[in-house]
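For this view, one protein chain was removed and the others were kept in their places.
First chain written, first letter: the chains are A, B and C, and each begins at residue 1.
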Amino acid sequence: MTTLAFPGADTVEAREELERDRRPRVDKRMAAAEAIRRFVSDGDVIAVGGTNHARTPMALLGEVLRQGRRELSLVRPLTCFESELFIATGMASKVVTSWVGIGHGWGLARVLREYVESGQVTYEEWSHLGVGLRFKAGAMGVPFLPSYTMMGSDLGRQLDLAAVDCPYTGQSLNAVPSLNPDVALIHVQRADVHGNAQIDGYELMDADIARASRRLVISTEEIVDTDSLRLDPARTTIPGFAVDAVVLQPMGAYPHECYGHYLADEEAFREYMDAVRAAGSQGAREYVEALVSHPDHDSFMASVPPHRLEKLKADAKGMMPR
Amino acid sequence: MTTLAFPGADTVEAREELERDRRPRVDKRMAAAEAIRRFVSDGDVIAVGGTNHARTPMALLGEVLRQGRRELSLVRPLTCFESELFIATGMASKVVTSWVGIGHGWGLARVLREYVESGQVTYEEWSHLGVGLRFKAGAMGVPFLPSYTMMGSDLGRQLDLAAVDCPYTGQSLNAVPSLNPDVALIHVQRADVHGNAQIDGYELMDADIARASRRLVISTEEIVDTDSLRLDPARTTIPGFAVDAVVLQPMGAYPHECYGHYLADEEAFREYMDAVRAAGSQGAREYVEALVSHPDHDSFMASVPPHRLEKLKADAKGMMPR
Amino acid sequence: MTTVDERRLAAQRGLDPRPDEIMTISASRLLEDGKVMFAGIGQPLVAAALARRRHAPNLTVILEGGMVGIHLMPGELPDSTNEMRAAIGAEMLTTATDIFLMAQRGFFDYGFLGVAQIDMHGNVNTSLIGDPERPSVRLPGPGGANDIISMCNETVIVTNHEPRRFVERVDWVTSPGYLTGGDARREAGLRHGGPSWVVTDLALLDFEEETRRMRLRGLQPGVTVEQVVAATDFELVVPDHVDVLDPVTAEELALMRHLNGETDQSAENGEHRAE
Partner (left out) sequence: MTTVDERRLAAQRGLDPRPDEIMTISASRLLEDGKVMFAGIGQPLVAAALARRRHAPNLTVILEGGMVGIHLMPGELPDSTNEMRAAIGAEMLTTATDIFLMAQRGFFDYGFLGVAQIDMHGNVNTSLIGDPERPSVRLPGPGGANDIISMCNETVIVTNHEPRRFVERVDWVTSPGYLTGGDARREAGLRHGGPSWVVTDLALLDFEEETRRMRLRGLQPGVTVEQVVAATDFELVVPDHVDVLDPVTAEELALMRHLNGETDQSAENGEHRAE
C-alpha cells in the first residue's frame, strides 16, 4: 500500500509514532499559547472534542485562530459555528463531520454553506456512527471496524467505503476506516497536572478521541489533586498517559456550554449570527478579528459583561440534579 | 452458511430474536427461582458476570444448581470455583474462558484439572481480550471484531480463528467472532424495578455481556427508585431494556466479593478447598448438595455465622475511599 | 375518538391545530407503551412527551448525545440532543457512539426522522439540494439519521407534505429507506428495520410489503385523496379504501402546547411537574 484512501487511518504507523513520542508522567501544565504552538501544525487533522455547542474547546480553538494555521482539517461528530471561524479565515480547507448547524434555532450554517456551495472548502460527510467508529478504531489500535453504518446510502458510495466479509458468517458489512488525528483538543471539567481527566455529564466521543489522537491537548475548568480523582475513579475518562498538555482554562468552552459549569451564551450566538447575516463570511472574519485581538481567553472573557456570565453559571448550577 | 464454527456468533439471528422477544418497561422483579426457571434452559450458553471471585452471581448460579440443568456451557473471562460446581455435578459440559484458578493462594482448580485431563469436559481456551471482544462484538451487533489477540499463538490455531484483511491498509488481523450468549447472569449493586442497573467499582465486561446476551437476569444488592438513578446516571451500566428479570438478592455474590458491600469469605473458600482436597470432585458435589439443601440463597446465608458476614461487610466498607 | 364536547371546547378557544401540530400528534399516537424510542429534537421529542403523558407512560426516550431514559420537563424540552438540558435527569448517560451501537444491536423500537426530501421507497435526503458535486443548497447532513434508519427496528418519518419534498428520486440518499424497492434494502446488507410510517399534515402512509412503494393509509380529517396525490411528486399506491384519521382533540392539542412551553394559559392546568 502506498497511499491510503483515508489519511490518518494507518494504526501501525500511529502506534509507532506513539512508541517514539512517549508521554511520561510529568507536570504537563502549560499556557494555551505554548500548547498550541507545540502541538498544532499547518496541515494537521484536528479532532475537536464535544459536539455542537457542548463542551467545545473554544479557548484552545481561539488560540489556534490567534496564532494562525493553514490547511487544517477539522473532524467533529456534530459541528457548530466554530468550524466557520476556520473556514472564513481560510485556515481550514476541510471539514469532516456528520452535521453542521448553529443550533438554538439559528438554522443552517451560512458561512459553511457559502464555502461548500462555491467549492472553496472540502466537506466530507459521514454518518454520526461513522465518525464515532473512526475514532473508536483509532482508539482500539485497529485499522477498521465493521458496521451497518452508511450501507446502501450515497454517503458510503461517495466516501468509497469498502465492504468487509465476516469470515465466519459470510455477512458483508461496511468497513469503517480508523482515524488517528494528528492532534485532538478537548475541554474537561477537571484534571490533575498529569492529564488524568474527568468529564461530568455527557462524554460524547471524547474518550475515544483522546486515545486515538497522536497528540492531545486538554483544557480544564480546574486542576485538582490526583488524590481527589481516586474518590471517583470511574469518572476518569482520559488517562494521563494519553495527554501531552494540560491547560487550566476556566470558561474554556465559552460561548458554548460546559456541563455543570455554565450554559451556552445565546447572546454571543446572536452577536455572531447578526454579524454573519449582515456581512456573510466577512462577518465571521470580523468576529475572529475581535476575538484574537485579546491576548488570551481570560482577556476575552474579561470583555464579556460579568452579569451575563454569572447568569450562565447560576442557570447551569440550578439545573444540576440534587 | 449452514453451521457456524462458533455457536452464538450469528448476530443477525440474535437480533431477530431480540426483535421477536422485546423486553418492555415493566416491573421485572421476581424470585431467583422463577427467573432461572424461565430464562435458563438445558444446553444454554451462559455468560457469567464478574470475574474470578469478583461480583460473581453466586445466588443465581446456586439456583441453577438447585433446579439442575444439563449440557450447559459456561463463558467467563476469568473463572473461579463456581465452574467446578457445574463440572462436578455434570451440569456443564463446556467451559469457555481465559483462566481458571481458585485465587487467594489456593492455586490450581483441582476439579477442573481432573475433568479436563480425563477428557470429561470440553475446555475452550481464549485470551482475555478474546473473551472480551466476543462479548463486545455481540453487544455491538456485528459478527466479528479485528484484533492482534491470539495471533501467532497456539490459542488462535487451536480455535481455528480466521484472519481478516483491512480493505484499506491490507493489514491482516485475527477476526474474533461475536458471541450472543443464550443467557447472562450478572450481579449488581443496585437496580430499579425495570432493570436499569448501576455497578460500583470495577465494571469488568458486564456492560458488554448484558447487551450481547439474548436473555439477561440480574440480581441486585438493593432495589432503588428510578429517580435515584437520575442523580448519577453515568454510573448506570445496564439499561433496563436489556433486562428480563430483576432479582433482589442481598449478599448475592457471597461467598465471592461485591465491591463496596462485602469482601470474599476466605473461610468459605477454605471449606470448599478442604472438601476438594479431601475427596476430589466428590467434595465439590457434597458442597453443592449442602448448598442446594437450602431452599434459596437467603436461607443459605442464614446458615453462615453472622459475625463472619458482619466482618466481611465492615471490612469492605472500611476500605471505601473517603 | 373525539367527543362533541371537546370539539366545541376547542372551537370556543380558537384552538385550531397548525399543520406541524397535526403531524406531531399523529406521530405520538403511533408510539406504544413500554417501548424504546430514539428521538431527535423538536417534533419527535414533543411527540414522545405527549405519548408519555397520554398513553405510553413507560416509553423510554433515547437521545444521540448519550442519554437514555430522559426526563421531559414541560416547557423545558432541550434545544439540542447534545446539551446539559437533555442530559439532566436521564436514567443513564453513556457515550454518543455507544448509543448508536445499542441501536445496531437492535434495542431501539422506533427511530424518528425529518426530511428535506423523501422518495417513493422511503429514502431520505437531509444533505443537499441539486448536483451532489456542487450542491445549490448545502443542508446540515445526516447527524444520526443515517444510522437511525439503518439500525432501529422501525423508523417513523415526520414531514410536511409538499411536492418538493415528496420526490421521485432524492438528490442524495443520506439515509437509506428501501433503496430501489423490493428486496433492495436487504440485498444492500441492511438486514433490519426500515421506514415504517410517514406522518404528514395531510396523511399517514406506509410501504407496500412486496414493492416497498409508499402507500396511502390514512387521511388527516378534511383532506382528500386528490390533495395528497397532488402534494406528492411520484405515484403513490392508493388503496380502494382509505380511512380518515381521528382528528386532533382539544386535550391533545392543549397538552402538546403545554409540553412545548407555548404560553397558552388555557393549556396550563396548574401542574408543572416532570414527566
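In this section, contacts are C-beta pairs under 8 Å (C-beta built on N, C-alpha and C of every residue); 3 or more make two chains touch, one makes a residue touch a chain.
Nothing here was measured: the structure is a model prediction, and the numbers come from that model.
Asks: Can you list the shown chains that the hidden chain touches?
Replies: Per the contact definition above, the missing chain touches A, B.
Asks: Taking the entire complex into account, which one of A:A5, A:A33, A:A162 or A:A234 touches the absent chain?
Replies: Considering all chains, including the one not shown, the answer is A:A234.
Asks: Sort through B:A109, B:A184, B:I218 or B:A234 and give me the one touching the missing partner chain.
Replies: Looking across B:A109, B:A184, B:I218 or B:A234, the contact with the absent chain belongs to B:A109.
Asks: Any idea which of B:A54, B:A197 or B:M301 touches the chain not displayed?
Replies: Spelled out, the listed residue whose C-beta touches the missing chain is B:A54.
Asks: Given the full complex, what residues of subunit B touch the hidden partner chain?
Replies: 50-54, 77-78, 97-101, 103-105, 108-109, 112-113, 116-117, 119, 123, 125, 127-130, 132-133, 135-136, 147-155, 158, 163, 171-174, 201-205, 207-208, 257, 259-260, 263-264, 316, 319-321
Asks: Spell out, residue by residue, where the missing chain touches subunit A.
Replies: 11-12, 15-16, 18-19, 22, 24-26, 139-142, 192, 196, 211-212, 226, 229-230, 233-234, 236, 239-242
Here is the rule we go by: only the chains that are shown with their structure count from here on.
Asks: Just list the two chains that share the greatest number of C-beta contact pairs.
Replies: That would be the chain pair A-C.
Asks: If you average the CA atoms of subunit A and of subunit C, how many Å lie between those two points?
Replies: About 30 Å, centre to centre.
Asks: Round to the nearest whole Å and give the separation of the Cα centres of subunit A and subunit B.
Replies: 38
Asks: I need the residues of subunit B touching at least two other chains; which ones are they?
Replies: 11-12, 140-142, 230, 234
Asks: When you check subunit C against every other chain, which residues touch at least two of them?
Replies: In subunit C, 67, 87, 89, 93-94, 101, 104, 151, 191-192 touch at least two other chains.
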